[in-house]
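The full complex has more chains than appear here; those shown keep their coordinates.
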Amino acid sequence: MSGSTYGTIFRITTWGESHGKAIGVVVDGCPAGVVLCEEDIQKFLDRRKPGQSRYTTARKEGDKVEILSGVFEGKTTGPPISLIVRNEDQRSRDYSDIASYYRPGHADYTFDAKFGFRDYRGGGRSSGRETIGRVAAGAIASKVLNQLGISLCTYTTSIGPVTIDSVDHNEIFNNSVYMPDAAAAAKAQTYLEDCMARQDSAGGVIECHIQNIPAGVGEPVFEKLDANLAKAIMSIGAVKGVEIGDGFRAAHSCGQQNNDVFHYDENHNLTKLTNHAGGILGGISDGSEVVVRAAIKPTPSISSSQQTVNRDGENIEISIKGRHDPIIVPRAVVVVESMAAVTILDMMLVGMSSNMDNIRKIYG
Amino acid sequence: MSGSTYGTIFRITTWGESHGKAIGVVVDGCPAGVVLCEEDIQKFLDRRKPGQSRYTTARKEGDKVEILSGVFEGKTTGPPISLIVRNEDQRSRDYSDIASYYRPGHADYTFDAKFGFRDYRGGGRSSGRETIGRVAAGAIASKVLNQLGISLCTYTTSIGPVTIDSVDHNEIFNNSVYMPDAAAAAKAQTYLEDCMARQDSAGGVIECHIQNIPAGVGEPVFEKLDANLAKAIMSIGAVKGVEIGDGFRAAHSCGQQNNDVFHYDENHNLTKLTNHAGGILGGISDGSEVVVRAAIKPTPSISSSQQTVNRDGENIEISIKGRHDPIIVPRAVVVVESMAAVTILDMMLVGMSSNMDNIRKIYG
């Protein structure tokens, strides 16, 4: 298999190469009766679209999505929703030289090792454009979650050495790096200018908060909610680490500190006084906010000179041409949110039959 | 589903509660012809067995494994290998009081929220004893990997604030915390004494290295090798973070630093001069060592007094009795290694058909 399908009940299958005819996704298992139009999906795609700031590739594409199936009279029908985005601005010639060598930090060599050859144009299937399908599916999952009162909020918490000091949700869409802290965003932008001047690139950290997810979502052993979030997020190219709640900081904490105290509030609702656990206990949501964090590596495509090898067995020196982002992080924010949304929704649908009371509500 | 099956081709299904009759695993899809006996599995189980040092629970169990099927005349037959470990030392009475309340940091509340009630004896299915099935399966996966020249090496890199300074593989099994650094191990032990004196607990970090894995293992999009490792590791109770290679440090690095240079060595083998990527590019192994790291939270069971709630809607104060490890990390080392082994083997088997040349080797 090439592993292009994700999910058990809400199941997405993505396809397409950077410089092929189109990129797309088939979303199967979306419940019938969700009001859905292309604009709902386009809004998400626009958040990852290239050409929005000087830190993202100059490639200009509409990335216009078309719904090909699964929606009738404005509502989802149950059968699969097929979505397509045509590749418009391909300029394949830019990439022809990379056919012969392996770019450091890229999947050129590993694709060859696995498949025997590769579609080398713009990274082919390993291009960042692969995430278009994920984001389109994420838009649908988010729409369903929103109808159930669940919302996601995702932002950048650090870029290179610059980390946010405060969280102001209103600020997130005010700056081109999606930071919830204007001062940090300004510093990050200065840092990125410096990177670009050095023909270098930067990484960063993205944090996703899922609000109002009910307690009881996730399965106890292998299909834990956090396990599936980890897979979903780590499956995004360039992600090298995933944390839930306090993550690695928990490893350095102690039990008296790290345990979150359960507490009935004045309305007799069960709450937790802290949320070191990131909303998941034993792999199952506990009713508090779910918090997941992703470490994104620096863009591997840099224009400064690099040592590498070619397919003829020679050690060579290269300098990568083409249009590349000095940082992936801002465009990856919506990708992280999308994969989280798809995962949360799938786990919710998978878990509907956890007890007989639930089953009787449907079939009673 | 309750999600007790993991893997696509090499597929394990675990079952059993802490204080039920037994714990076990069914390993399906193990290739036929592997020499296997109970001792192979017992060796792995003994690495996670309680009662090995004063930092692990006083519960004394043989944890003796029995092979019930799938092995004939000393070799695996292809059909499923069923393994069982009887629970011997159960003392259910120790746990009877936890039926009524929710322990902080445990899955008591989330199980109730999901299933309506729970087997409260010793954590039931969410107990650390659940990992017996994982480790037994990991022993089999490791045996197969070893026959293909692949080996795993796993150790503790930090406990609470104590971090290793050096790596000496010979030291790992010389100390009770499985650190490859004798001096750090001594400091960690002092720190744990202190934790116990304070009725507190500690967490830590575990690192797993997989050597000699060929290039080309892992699938390009959702079934990336790192994505599946992340799920496998995060599915272990108490894990709150996973990293591949440099992990979160990569997020603070820059491209010129983080890119690993490809290089043909004197024998014309393709190598990398560094391994920031942890052996995986684009989700596919690159032939260098695969490195994965897990953050383990402090044991939630602490004997000092804690605030929490009971099932009757009251805020109460508790003090947890029973036998609990002040730290899970040392016993989790073999669990991390086992889940990594199962994942690597499964991805290798899944990927056998990636190109026509491979298929012709089998069916040509």
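Things worth noting here:
We call the chains A and B, going by the order they appear; numbering starts again at 1 in every chain.
Keep in mind that, in the parts below, a residue touches a chain if its C-beta (ideal position, glycine included) is under 8 Å from a C-beta of that chain, and two chains touch if they have at least 3 such contacts.
Owing to the predicted nature of the structure, the values given are computational and were not obtained by experimental measurement.
Shown here are 2 copies of a single protein sequence; counted across the entire complex in this file, the number of copies is 4.
Rule of thumb we're sticking to: only the chains that are shown with their structure count from here on.
When the CA atoms of chain A are superposed on chain B, the rotation angle comes to 180 degrees (nearest 5).
Centroids of chain A and chain B (each the mean of its C-alpha atoms) stand 26 Å apart.
Across the interface of their complex, chain B is touched by residues 1-6, 8, 14, 102, 104-107, 109-111, 113-116, 125-126, 130, 158, 160-161, 195, 198, 200-205, 214-224, 226-235, 237, 240-248, 250-264, 268, 270, 273, 277-278, 280-287, 295-302, 304, 306-309, 313-315, 350-351, 354-355, 357 of chain A.
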